[in-house]
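Pasting a structure below so you can have a look.
Only a single protein chain was left out; the remaining protein chains are all shown in position.
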Amino acid sequence: MSENKQNSAPKSYLEETGGRKGIFKWILSTDHKRIGLLYLYSIMAWFFIGVTLGVLMKLELIAPGKTIMGAQSYNATFTVHGVIMIFLVVIPGLPAVFGNFMLPIQIGAKDVAFPKLNLLSWYIYIAGSILVVSSLFAGGGPPDTGWTFYAPYSFKTGTNMLPAVLGAFVLGFSSILTGLNFIVTTHRLRAPGMSWMKLPVFPWAIYGTAWIQLLATPIVGITLLMVLGERIFNIGFFDPAKGGDPILFQHLFWIYSHPAVYIMILPAMGAISEIIPTFSKKTIFGYRFIVFSTLAIAFVGYFVWGHHMFTSGMSGTALFTFSILTFIVAIPSAIKVFNWVATMHQGSISTDVPFLWAASFIFVFLVGGLTGLVLGALATNVHLHDTAFVVGHFHFIVFGGTGFAFFGALHYWFPKIYGKMYDRSWAKTGWAIFFVGYIALYMPMFFLGVMGMPRRYFDYLPEYHGPNIISSLGALVMVTGFVIMVINLFRAVKTGEKAPQNPWGGTNLEWQISSPPTLENFDEIPTIDKATYKYD
Amino acid sequence: MAEEKHHITSYKTYLLVLSLLIVFTLLSVAITQIELSRWAAAAALLVAGIKSTFVLMIFMHLKYDQRMFRVMVGLIVALVVVVIIITMLDFLFR
Partner (left out) sequence: MSVVHRDDIGSKLGMWLFIFTEILLFGGLFITYVVYRYLHQEAFHLASQELDVAIGTINTIILLISSATIAMSITAIQQKKKKLTLALIATTILLAIVFLVNKYFEWGAKFEHGIFPGSEYLDQLGFGDVLFFGLYFFMTGLHAFHIIIGIAVLGFMYYYVKTDRLTHDNFQLLENGGLYWHLVDLIWIFLFPLFYLIA
């Protein structure tokens, strides 16, 4: 390359400001990469708040009786913790951050199909979060229903349900528009030669997720509108005193919220499916199986919502059907675990930071999935429903699964996103402390649940004290690891050494462009002629 | 891509479909007013199904669009129906 060419080489997207200054080069840019980072920073901010609330709860539970807060504050804390973590952190999570950043690049496109709509989705997200947070400060006190907003309590309680419910509704819009954008992008903007069966697994996962976002979110949207109708107009849809059926609310809520857990986990699985082959230097095992299991999860996941309602008084027929369907939906998840392990088998594994996150993901996901089966069986569910066991289960999957995959993806794509490399030994230290703290925090909950400790109480009987101490201390350890990780990444953005184009030896398109990418990602739209994940 | 050939539907087709739709509407009113036993409501719904098929196929051009659109619409309708059926598994057998 001649001297001249070097100089006129296009600037990276971080340097390309479009003539805007300061914060405006972020909040006015329609570049999918900048929007991805906008989401990253906003989601991280909410995550900090959510973690703080979580730690406060753990401190309350470090000893029986009132420790640092009373019943009402505790109810408000777990509600706001849940709403923030579910609606503001994990649901947008991977799709909005890494989907935005990587989907166009991995399919060989310059941007998403509707860049302006993409930016609008972020604004809607922010509007929704402001509404949610305003519920903390306005009049009647923070909401205290739990993130599930169960009727009839959600329209009988005097606390600030309106802004919280409206906020969740608005956030749903953001999620829908993002999903819509990604589906059109995947259909229309794949580079020449990028047939569906050459699509890497992460875009596939984002695509499957986008369909769930699109098709499930409206149901919770209308349900929340109905709750608003109850509160404002006193209609009676879910009010037993007027003939309404609160169990119908549970149906409608879970028709969305079970698929929503797949909004959280599918992209996580997709990211893991990128990391594992790269660090095993081996083609992913059973590409077709992984793709089809992604679609199967997205599809069957729509029909199992009733497993959250086994003790609600549903008909026997429904109990039976939902239990069977729940067992069926575990199969594609198990296929994926099998495929990951088979990919590693006889590969030349390098235990670099992203791989450590991915490997620990597989472990915690396995625990989460198996305890899910315990809960999916009718007989055991009756004993375990609404105990600490459920809290253990979903944290193992939502936090252990989605969270670990998020951090893994962050460490995997960090050099591409910022063009900088982080300190790997600190990153490993952070991971190790986090992992140990994590296990100590959530493992005891399974035992507590089996012993019969109910969830969502600020107090417990003295016989539950032992495991609760371990759990609370684990929370502190985990947060320490988390802080180390964040500081390490922050330092890398500021002072990290320059990262090469392809630090891990990955094979997908994102590793064939500069780090960080240019504004348009590719000088020329690539033509794809070989299969994905080919290592020679 | 902007150069795709567009099918131009004639005014006549639209007017024909419109009159069919109106006839079906009146038909469903007639059926239910005459009180054809308890199946009247089901018949009215069936008519609604036929009417919406016309709207989807002709007015919304599904007939002339890529197959992808027809498949998607079919799946979405099936999804709604299946979700209703599964929900009813609870209420029907309580």
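The chains carry the letters A and B, assigned in the order they are written, with residues numbered from 1 in each.
Criterion: a residue touches a chain if its C-beta (ideal position, glycine included) is under 8 Å from a C-beta of that chain, and two chains touch if they have at least 3 such contacts.
As the structure is a prediction and not an experimental result, all values here were calculated from the model.
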Touch with the omitted chain, as defined above, among A:Leu56, A:Ala164, A:Leu252 or A:Ile397: A:Leu252
Per the touch definition above, residue among A:Met44, A:Leu59, A:Ile235 or A:Val486 touching the missing chain: A:Ile235
Contact set of chain A toward the excluded chain (per top definition): 110, 113-114, 176, 179-181, 183-184, 187-189, 214-219, 221-223, 225-226, 229, 233-237, 242-245, 248, 251-252, 255, 520
Sites on chain B contacted by the missing partner chain, in the whole complex: 1-2, 4, 6, 8-11, 14-15, 17-18, 21-22, 25-26, 28-29, 32-33, 40-41, 44-45, 47-48, 51-52, 55-56, 58-61, 65-66, 68-69, 72-73, 76-77, 79-80, 83-84, 87-88, 91-92
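Going forward, only the chains that are shown with their structure count from here on.
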Distance between chain centroids, defined by C-alpha means - chain A, chain B (Å): 37
Chain B to chain A touching residues, read off their complex: 68, 76, 79, 82-83, 86-87, 89-94
Footprint of chain B on chain A - complex, ascending: 187, 215, 247, 251, 255, 302-303, 306, 314-318, 321
